[in-house]
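All protein chains of the complex are present and in place, except for one that has been dropped.
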Amino acid sequence: MNLDAVIFIISAIVAVLGASMMIFQRNPVMAVLSFMVSLLAQAVLYIQLDALFLGAVLIIVYAGAVLVLFLFVIMLLNLRTTKELGPSSSLMRHLGKYFLSFLLIMEFVFIIKSSFFKGASLVGVMNMKPEGFGTVTSVATLLFTKYLYPFELTSILILVAIVGAVVMARKDKNIDRPTENKLGKN
Amino acid sequence: MISISSYVIVAAVLFGIGTLGVLISRNIIILFMSLELMLNAASLAIIAFSRELNVIDGHVFVFLILAVAAAEAAVGLAMVITLFRNKETLNIDRFNLMKW
Amino acid sequence: MSEYLFLVPLFPLIGFLINGLLLGRLPRSMIAFIACVSVGLSFILSLFLFFGLKAMPPEIRIVEQVLFNWIIAGSFHANIGFMLDPLSAVMIMVVSGVGFLIHIYSIGYMRGDTGYGRYFAYLNLFMFSMLILVLADNFLFMFVGWEGVGLCSYLLIGFWFEKKSASDAGKKAFITNRVGDFGFLLGMFIIFWQVGSLNFTEVMASAPQVFVSGGVLITVTCLLLFFGATGKSAQIPLYVWLPDAMEGPTPVSALIHAATMVTAGVYMIVRTNVLFIMAPDALMVVAIIGVVTAFYAATIGLAQNDIKRVLAYSTISQLGYMFLACGVAAFSAGIFHLMTHAFFKALLFMCAGSVIHAMSGQQDMRYMGGLKKYLPITFLSMLMATFAISGIPGFSGFFSKDEILWKSFSSPFGNYILWAVGFITAGLTAFYMFRLIYLTFYGKERMDEKTKAHIHESPKSMTVPLIILAILSVIGGWVGLPHLFGFTNNFEHWLEPVMRKTNQIIAARRINEAVGETGIEWGLMIATVALVLISIYFAYLIYNKRTELATSLREKFSSVHKLLLNKYYIDEFYGAIVIRPLIYFSLFLWKVIDVAVIDGFINGMASSYDDVSGTLRTMQTGRVRTYATIFLAGVVIIIAYMVFY
Partner (left out) sequence: MDLTSASINFSIIYPEISLLIAAALILVSVFHKSANRIAPYIALIGIVVSIAMIFKQWGHQESGFFGMITCDSFGVTFKLIFDVTALLSLLIAHRYMISKGINRPEFYALLLISTMGMMVMANTTDLIVIFLGLEIMSVPLYVMAGFAKRSLWSSEAGIKYFIMGAFASSFLLMGIAFIYGASSTTDLRRIVADFHFIMSNSPAYMLTGMALILVGFGFKIGAVPFHSWVPDVYEGAPTPVTAFFSVGPKAAGIAALLRIFIFGFANVMMLSTVFWVLAVLTMSVGNILALKQNNIKRLLAYSSIAHAGYILVALTVGGNDAISAAIFYLVAYIMFNLGAFAVVTLMETRSGCKSDFSELVGLAKVHPYLAAVLTLFMFALAGFPPTAGFFGKFYIFSAAIKSGYIWLAVIGMLNSFLSVYYYLRVVKTSYFDSSDKSFIPVKYSLSIIIVLVITVIGTLGIGLFPQQFLNWSQSALFAFL
């Protein structure tokens, strides 16, 4: 067993465990931290797959920005206690749901196992890893030539997300004439 | 050498855990993180396919998906703040005014 | 002349638009004037068109007028187009003629109603749709009219929507009709699929090449079309809406639920007679359903106390006769009866309306009686109509009904069982109609004093249409005097161009079978007349025996009277052995079969859908996690199917 395999196995286990811990946590802060662990492990997997640049981006954007945003909201709403959620429901009640997700995973695994592709004969697919695969240069070159249009689209997406977030989170003062009552429909 | 398919399987498992998170978590914040996890899993699968095919386009996709995920998170969390202001709870089951 | 064909439906449309868009802001006299004139113009134009058509040689008596191409898709095209042939010429005359009289009648009947403008707008819209239905040159356009009349019927039944029963009845009519429409539409799709056209002329021309005569496909198609017809024409199993439809104003019952709309199914079958003649099995079903409905509804009619309900069941029964005619391939006899029925049944309803009007809204015959001296015109008109529907020789109904009965016996598609049931039904018809007459116009005055003080003959606008229709009820049948009396049957001859293919097929089948003999024909006719007279006599005995009889009637039936020897004995015997069981049977049919089983089935279907709806609703818990679970289940199943199947 070589080092690659060891790293893969360890980070795969960490990624899956972190994710599992996230969904079973009752405390949101702990959940964010578990998710962060899972993300770090995923970044390792990225790097193993020669996606050096994206591995770095994953850590910076996700761990550094998105999850911090989550934490920030949790702090803002003071959600560290879990009282307001009430008692947790039993495992039995969710058995069907576990089963469904398990089925989905099994289906995927079966598909992947049964027909892992022979894609090498496809047009434009190389047998050898090209020079500079996964580096900033190679990604950036594509991003600003072939994928210019989608790249620009993401800017619109982020713009609209900002507008949406501002609209939603802002506390309105003058502009919002009071509706009939707080519970009134619409 | 670990075959690429193992990475895809890890991605599939993460995706499944993400779906399970959506199905069972009562806290909206954790539910959101499960959604993010599903996007992450898809990204991981794309990276793995990209490596297998030696076609770098997948990396660009993942880059774009990161932007999508960030945008969704921003809007979703802003909504959480509104919801919390209205109802003082983040238990997803309490939001069932409309049914049938 | 024929280039003005499109004006026939257009006039009522204009009337509708004026009255509908101004929503009764006009003065009442103006509303009535516009509505009546628009229909009157249609009627006059129909007459001109009829005579124009008559002037042409019989072979080319068909006029098609295409306003514009509605849909063209490859070889398929459907037009906004009209077709005038002997069949539709008869229909537009009947529809616009009877319609015109009923419009006039409505002026008086609806006087004082708040929804005057609305009423006439709907009535004009109905005329428009009905004329479209009969004039359309293709199935699709006909379907537009078909739906249009259904819509108007719905609106008019629910016209007095303050009554909950009225709006419920409207909804029931509409939904039952939609069930039938499903069959019609499906039949239409099959025709389109097989023939590639929906134009009547083209379909009829190419049907013999496309379909295998007697094959499964043509049989299914015809049965589907017939299913559509049972909905519109209130036949078993879809007749349930018609008795309830009596909640509408009486002129509406006269126009829509007696004279015109309900006959649309018969018209449709005659229009597609080429298809039906190629499907003998379907024809047999039509005949059986028709005759069973005729008998069944007549039986129920025996025990009804609401004057309009008696007439409603009578309408169903008479429609059954028309379908019987169609079923034995005597299409022209069916149309003939359709026409005479339009006259006398419209008249009956209008008389009933006049009676109800006089009785301050009372519809129960048990609280009437002795109205003869108060309402002489109404009484005489109603008597004429009753003679006609009962089939007293010389009156219109006699000729048309007799022809149907004879054809059901002699036609290659008919047999003696069909005849026998029709024969008995004729007796029942005479019985319940005269029961109605005796209960209403003779005997003790059973109404209360207050009502009695109000009894008065209806205004001129109501009685004049009655008189005209009464005359038509008497002479309307003379256009189709049978061969038996030494006349040529003009009516049948007139419709000959429409039935050419059918007649050839019937003639071909006749070769092998014995042609009905004149002697038998005379015999059957006399038997029928005798049965009718006996029935009338019994009605007289049972519903009028305690009061002094009008001498004229006594004389009329004196021969029968003597023939039956002992009045008292026969009365007892008849009462115990025949009438009592019959009445119980009638009540059974009505209470158990009609109300409980068939109504129950239709309501049950609705409520079972409601149950399913209720069950499915429980999945809609309002909880996102449940939704996500359903979603995921869908995903898992779809992947499983696509990949592993």
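Labels for the chains are A, B and C, by order of writing; each one numbers its residues from 1.
By definition in this document, contacts are C-beta pairs under 8 Å (C-beta built on N, C-alpha and C of every residue); 3 or more make two chains touch, one makes a residue touch a chain.
This is a predicted model, so every value here is computed, not measured.
A.B. asks: Which of the chains on display does the removed chain touch in the whole complex?
C.D. replies: A, B, C
A.B. asks: Which residue from A:10, A:68 or A:156 sits in contact with the chain not drawn here?
C.D. replies: Touches the omitted chain: A:156.
A.B. asks: Out of C:186, C:356 or C:484, point to the residue that touches the absent chain in the complete complex.
C.D. replies: If we include the chain that is not displayed, C:186 is the one touching it.
A.B. asks: Going by the contact rule already stated, which one of C:5, C:339 or C:628 would touch the omitted chain in the full complex?
C.D. replies: In the complete complex, the chain left out is touched by residue C:628.
A.B. asks: On chain C, what residues meet the omitted chain?
C.D. replies: Given the touch definition above, chain C has residues 23, 69-73, 140, 143-144, 147-148, 151, 158, 161-162, 166-167, 170-171, 174-175, 178-179, 181-182, 185-186, 189-190, 192-193, 606, 609-610, 612-614, 616-617, 619-620, 622, 624, 626-628, 630-631, 633-635, 638-639, 641-643, 645 touching the missing chain.
A.B. asks: Spell out, residue by residue, where the missing chain touches chain A.
C.D. replies: 107-108, 111, 114-119, 121-125, 145-150, 153-154, 156-157, 159-161, 163-164, 166-168, 172, 175-180, 182-186
A.B. asks: Which chain B residues touch the hidden chain?
C.D. replies: 8, 15, 18-19, 22, 28, 31, 35, 38-39, 41-42, 45-46, 48-50, 52-53, 55, 57-58, 61, 64-65, 68, 71-72, 75-76, 79-80, 82-83, 86-87, 92, 95-100
The definition used in the following text is that only the chains that are shown with their structure count from here on.
A.B. asks: Taking each chain's centre as the mean of its CA atoms, how far is chain A from chain B in angstrom?
C.D. replies: Using C-alpha averages as centres, the distance is 5 Å.
A.B. asks: Can you give the whole-Å distance between the Cα centres of chain B and chain C?
C.D. replies: 65
A.B. asks: Would you mind pulling out the distance in Å between where the CA atoms of chain A average out and where those of chain C do?
C.D. replies: 70
A.B. asks: Can you list the chain C residues in contact with two or more other chains?
C.D. replies: If we look for residues of chain C contacting two or more partner chains, we find 625, 629, 632.
A.B. asks: At least two other chains touched by the same residue of chain A: list those residues.
C.D. replies: Residue numbers touching two or more other chains: 97, 100-101, 104.
A.B. asks: Looking at the complex, which residues from chain C come into contact with chain B?
C.D. replies: 617-618, 620-625, 628-629, 632
A.B. asks: Report the residues of chain B in contact with chain A in the complex, numbered from low to high.
C.D. replies: On the chain B side, the touching residues are 1-10, 12-21, 23-27, 29-30, 32-34, 36-37, 40, 44, 47-48, 50-57, 59-60, 62-64, 66-75, 77-82, 84, 86, 88-91.
A.B. asks: Using the touch definition from the top, list the residues of chain A that touch chain C in their complex.
C.D. replies: Listed in rising order, the residues of chain A that touch chain C are 96-97, 100-101, 103-104, 107, 111.
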